[in-house]
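A single protein chain has been removed from this complex, and every other one stays in its place.
Up next, chain A:
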Amino acid sequence: MDTLFYALAVILAGGILPLLLYRQFKVMKAAAVIATVVGSMLGLMALTPALQDTGPPTTTWAWQQFLTLTFSIDSLSVFFLVPIFLICPLAALYGFHYMDKSEEAWRIAVNYCCLSLLIVSMVLVVCADSLITFALAWEVMSLTSYFLVVHEFHKKETRAAGYLYFVFAQAGAMCIFAAFGLIYSVTGSFSFDGLDQLSSPLKLAVFILTLLGFGSKAGIFPLHIWLPHAHPAAPSHISAVMSGVMIKMGIYGIFRFYTLLGDTSMLPGQIILAVGMASGVLGVVYALGKHDIKRLLAYHSVENIGIILIGAGLGMIGVATGNATMAIFGFAGSLLHVLNHSIFKSLLFMGAGAVLQKTRTRHVDELGGLIKRMPTTGRTFLVGSISISGLPPFNGFISEFLIYFAAFQGLTLPGISFLFASLAIISLAVIGGLAAACFTKVVGIVFLGEPRSEAAARASEVQASMTLPLLLLAVLCLVIGIFPAPFVELAFFGLRDMAMIGAIEPGTGQVLISNLAFAARLFLGILLGVTLLRRVLYAGKEIASGPTWGCGFTQPNVRMQYTGTSYAMSIVEFFQPFVSIRTVYSGIRRIFPGATTYETRVDDIAEIGMHRYLLQPLVKILDRLRWIQHGHIQLYIGYIVLTIVVLLLVF
């Protein structure tokens, strides 16, 4: 535990140093990056002893009488610490060249400070061992991430996005605190122990409240609304940390409280699975409909959170029905997908950030042909795209396969569980297909073909501190895909301290995983062979180059290329009642038509619904109470006194 705290101290120093050194722009950034990287490596080292035994003892830290913070590490914490210590230093390194405006030195210093605070608070969330510690760390995490989102606060849309995020973070936190209050009212302590003693309706209430709270952080449908606004607004390496790591804290919360509550009835699993399927399918459909590259990636986070929850839901159903294999593989697939998603999603966000820095546009239909101008970014983005589509031989497939495997185990269950399991399989298949469709769109429109704008034609490769994290993450995607065994082991290890699953026999799934690895290597081997064969076939042949065959048309231009919008529209239309498409078309009226406009937008039904059925009625009610706010300080003090008197009289 001590090593971990030293690591946190170093990371924190990496946040405070920039504030002191901000006049030396390069030195400041270097100090922050070095401290974050060193601190994270220390942190990873601190995890190695925890891997062997039952982990270090609980650390308690008391201040006065009323504030006692307790920390401990169990296997689940260890698992979630890995992505934190893996992704965050890479993001900090990426920021070195990404945050390149020396005239904004002070703001960048504050950004680094908030980033280090965010890392520290995420670590503390994962290590918290009491309700109060958890709540405190959770709030610090939400607040620092809010400040990171509003880094470019001079833009109106950034402020709006930040506000939306703030509302969702705090409303979610409120649900979590309400759950904590419920627990406290029964147990009378802030300890995590004794949660499994609650009565079952209370357990369900706590479960639902925490699901709302953690779900709004993780971005489950329909509580995901903040994601597609906050991610484009935040700097790209911050998006990478938030999407890759921070939203996983919501998943951690769900796992943690599921373990603590020990509720082995069917309902939690069914709820989680249903939520997961809805988030997964709709997330990817909306991603197809969006053409802002970062917004699209944000919707893919919703999708992947959906996949993670499908795994978790299958695991919970496995626990409820006593099907151990299903439980183990569901949870393990879910955990491994947490790690995998943190890798490829941060890779993709950083790639998008590189494109954004060089072209100053996020709209896919204004880009094109970037793989020739930005080879490293393009190639790594391609790797990330294949991984996130869940295709072998990359890492996304391994975790999805584990979840599939759990779902197939569930097919032997009777009645409703069979239906849930088969729906999970169908959803995973559809999600996989749509994700591949969406990422062929991104890769094809942004990186392949011809540039659609001046800015895209002039783009050049980004600097080394930005390409290095991209390369490392891309290599990691392939390594997990070809050598999955240690990583699956790690996921199994993460489940060790989840009591309801029971002990996992050593060697579980070993044959399966080695077979998966074999298939991936076989594929790569054959691919290599075919590539050589192709070389042989082309030896000594005449290779010419010319324009693309325009089917007889002799004057093609770049505007005739297929756009992202047209590529995705038929799929989006297919899902229509769940996706609202707005079309504005001026029409052609006269014989010699003038300028015509055509515009389509894909609107999020969750956003529309929440606006119409929650926000508008709320504003209407609150409008009636406007007279309470009148601006007279003395009356405000009167309110406070009155409240205290009433509270004293009542309690």
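One rule holds in what follows: contacts are C-beta pairs under 8 Å (C-beta built on N, C-alpha and C of every residue); 3 or more make two chains touch, one makes a residue touch a chain; residues count from 1.
We adopt the following convention: contacts and distances are computed from a predicted model.
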Inset, instruction - Assuming one chain is omitted from the figure, identify its UniProt name from "ABC transporter ATP-binding protein", "Monovalent cation/H+ antiporter subunit D family protein", "Ferritin-like domain-containing protein" or "Formate hydrogenlyase subunit 4". - result: "Formate hydrogenlyase subunit 4"
Legend entry - Candidates A:188, A:201 or A:414 - the one touching the absent chain: A:414
Inset, instruction - Among A:61, A:483 or A:562, single out the residue that touches the unshown chain. - result: A:562
Inset, instruction - Write down which of A:183, A:198 or A:516 is the residue touching the left-out chain. - result: A:516
Inset, instruction - With the missing chain put back, which residues of chain A would touch it? List them for me. - result: 368-369, 371-372, 382, 386, 389-392, 397, 401, 404-405, 408, 411-412, 414-415, 418, 422, 425-426, 428-430, 432-434, 436-437, 439-441, 443-445, 448-450, 511-512, 515-516, 518-519, 522-523, 526-527, 530-531, 534, 537-538, 541-551, 556, 558, 560-562, 566-568, 570-571, 574
